[in-house]
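Removed: one protein chain of the complex. Kept in place: all other protein chains.
To keep things simple, chains are lettered A and B as they appear, and every chain counts its residues starting from 1.
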Amino acid sequence: MSYLSPLQWMFYLAALLAVIASIKVISGKNSVHALLYLVVSLLAVAVCFYLMGAPFAAGLEVIVYAGAILVLFVFAIMMFGLGQDEMLHAPKISSLRLWLGPVIIATTLLIQLLFVIDDSEMQTKLTSMVIDAKQVGISLYGPYLLAVEIASFLLLAGLIAGYHFAKPDGPDEHLGLQKNSNHHSRQHSLLGSSHKSGANK
Amino acid sequence: MSSSTSTALLSLLPFYPLLSFLVLISVGKRLTWRFAASISIAAMALSALSSFLLVTQLSDEVLVITAQLWTWFTLSGNEHIHIRFYLDGLSGVMICVVSGVGLLIHIFAAAYMKSDQHFARFMAYMNLFIVAMLILVLADNLVLLYLGWEGVGLCSFLLIGFWHHEPNNVLAARKAFIVTRVGDTAMAIALFMIFKEIGQLTISDVNQSAKILWIAGDSQPYWIALLLLGGAVGKSAQLPLQTWLPDAMAGPTPVSALIHAATMVTAGVYLIARMHGIFLLAPEVMTYVAWIGALTLLLAGIAALAQSDIKRVLAYSTMSQIGYMMLALGAGAFSAGVFHLMTHAFFKALLFLTAGAIISALHHQQNLFNMGGLAKRLPLETSLFGIGLVCLMALPGSSGFFSKEAIIAQLWSSTTAGPLLWYCAILGALLTSIYSCRLFFLAFLGKQRFDTQLQPSSSKLLTLPLLFLAMLSAFGGMFAGVLESSLANVFILIPEISLLNQPSWLHSVAISAPFIGIVFSWFYFSNYRVSSTGISSKVVEQVTPLVQFCQQGLGFDTLYRTLLVKPYLALSALNRKDVFDQLLMLNAWYIAMCYEILSISQNGKLRWYAAAIGLGVAVLLVYLTVSPSMITASAMNSTMTLAIMNPTIITLNMRAS
Partner (left out) sequence: MSAIPLNHVLILACILFAIGFTGVIVRKNTLFILMSLEVMLNAVGIAFIGAGSVWQQADGQVMFILILTLAAAEVAVGLALLIQMQKRFKSLDIDLLSKLKG
């Protein structure tokens, strides 16, 4: 243990933190708590990235992943009341019967992957060279230009889809939390609205 | 007549009734009785005329007339099966009997079935039968003979079950067909064996080749002859396949006369006579033939003593007389057997037709115990029936006498028969006379036991054939000489049975046997024949167990029912769900099971599918890491790590330039 530098120590610590936080994500009952654990996991992974010599990726991880995507999650939960269900009908999450099968499958997969990785004769070590943002930028707008364009298409599609699926149907519908969740003036489904509009033609 | 004319006559011979059949079966319903009857009788007359003309053409120079129509098919080894008719002495006798007696019976039937709704169909089937029978006896090769064989079986079925709205008739027809089928199968196997051993199917070739190939006592002619015997036994209603004939009396009386007395049941006799070449090479089988004939003779005679239905008595009588013919053939007296065939056709047809006239006069009353005293009321029928019975009993002077004596005379010193069989024949003659007398007394003598009004038919069409047949029966003995000479040419290879070393009392015993029987029945059945005033004992049927046993054909029906029918029915009831079908359905069931099981895995739940993907990846990884045949582990590992580590490989497609 003495031959490990402190930075390496940090790497392992951050990794451990990421793993623990991920486990807490998947086994939580409260969705907001789970999201916050996810944020912690992502931050730990960002530390790992930095220590692997990829500061740009670390920054992106924090800003985009933890800062945008998960915040979107949180907003969605809070605005549309998506987290209510877990508290209403919470299944017995801690029951062993529920967890046993998936854990076995995942563990088998994990062991196999570890076996594969460990068996290789390559004993490469990460170099200590840092790949900074400039390099990434050059690579991104050089050889991977097309990828960037396609990624923007993807985002556009996601935008439109997100807007369309989340929009309210009809004038009585209200965005967000409904005052009376048991009483519904209209039961419009996605298909139903399009069907109606089709019939009205 | 030139040979080409006779060939032409021969080739057309079976086709007149065939044409009549086709016309009657297609448009018969719309024809009048007169028209339909005329067509069928005219066709029969043409056939009869042609057969008589053709037979006169046969002489010592012209032994055989053949007429080839076309080639049916060819078997392996270039054996051609032709449609070819072969007329020699034996088939000449047969065609004369078939078409002549057939003509008379058709005339009778036209009048008898006049009031039936399906008259045209009846005459059509009768004509078809004649066609099949003519083909049978004229066949040049065994395949064509088999065609005729099957044809007569079919017509027998159609005609027994003619009144098919009555279930009993249909059952009787089915029984006849199935029982004869057993024999037909044996015959077919015999045909296969003949083709395999000899390679030819033309009858004359077979008879000659058999003599060259085998000697007497070889195993192949033994088996072939045995199987042919099986076929003959089925068609001729001998032991053990005799059970169908009494039930076949369910058909109309002309059918019984034509098919089950005169012609079809003699097909077995004809077969054995035709294939004499093979039979002579199997002396043990000839002994079997003789024994089967003798046993049937006795069995049928005993059964006839206990019958109460007039037609059934005649049916058992037919069975018995064919037993005589078989006995003759078995003993080697082929010509005598064929002669008896001819005379039997005459008097049995006479007996059946007269019985038909009596039955219809009594409003379809067939029970002997409800008849009696008909001698005064129906004198013509009585005398005709009497003539028939005289021939049946073989009293001296009648045609039956000549033929039966010819047979009995050759039994004692025959190599394949012997004294024991002679005794059986004499006993049979005794039984014949006893049941004939019983029949006569019950039906015609004694007190009148019926109260319906007699309705004798006075139609000329009914009486003329009867008179003809009576004359033929009475004077048929004249044909003996002609027959002997023509048949001698056919059976030229058969050794004569020497009558030298026989005891001298044989003849006298044989002639006196029927008279002993008559005297016995005169006293034993006296209460049947005496008309009434003093004796108050009513003539009723005594139904003791013995009588019932004899009446039901000496238990053969029951035997077959228990041995064969009941187990078969039990098996088919067991197999009601059809084991083989279930086996095939097993396949379908299996697939349905697979579907059921596999559809559990498609439950529409996303997590389940994701887990399945994960499981699949796990299994695949195990397979890839463990199996050495596809890729070596190290190579695979390095490939995988290479793929993971080199991003350029993965992002190859995304390179812009």
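The working rule: a contact is a pair of C-beta atoms (placed from the backbone, for glycine too) under 8 Å apart; a residue touches a chain by one contact, two chains touch by 3 or more.
Owing to the predicted nature of the structure, the values given are computational and were not obtained by experimental measurement.
Contacts to the hidden chain, counted on chain A, fall at residues 4-5, 7-8, 11-12, 15, 18-19, 22-23, 25-26, 28, 31, 34-35, 38, 41-42, 45, 48-49, 51-54, 56-57, 60-61, 64-65, 68-70, 72-73, 76-77, 80-83, 85-86, 89, 91, 93, 98-99, 101-103, 105-107, 109-110, 113-114, 117-118, 120, 122-129, 131, 135-136, 138-140, 144, 147, 151, 154-155, 157-159, 161-166, 181, 189-190.
What chain B contributes to its contact with the hidden chain is residues 599, 602-607, 610-611, 614, 644-648, 650-651.
Just so we're on the same page, only the chains that are shown with their structure count from here on.
Chain A and chain B, compared by their mean Cα positions, are separated by 93 Å. Residues of chain A touching chain B in their complex: 101-102, 105-106, 108-109, 112-113, 115-117, 119-122, 124, 143-147.
Taken together, the chain B residues at the contact with chain A in this complex read 611, 614-615, 617-618, 621-622, 625, 633-634, 637-638, 640-641, 645, 651, 654-657.
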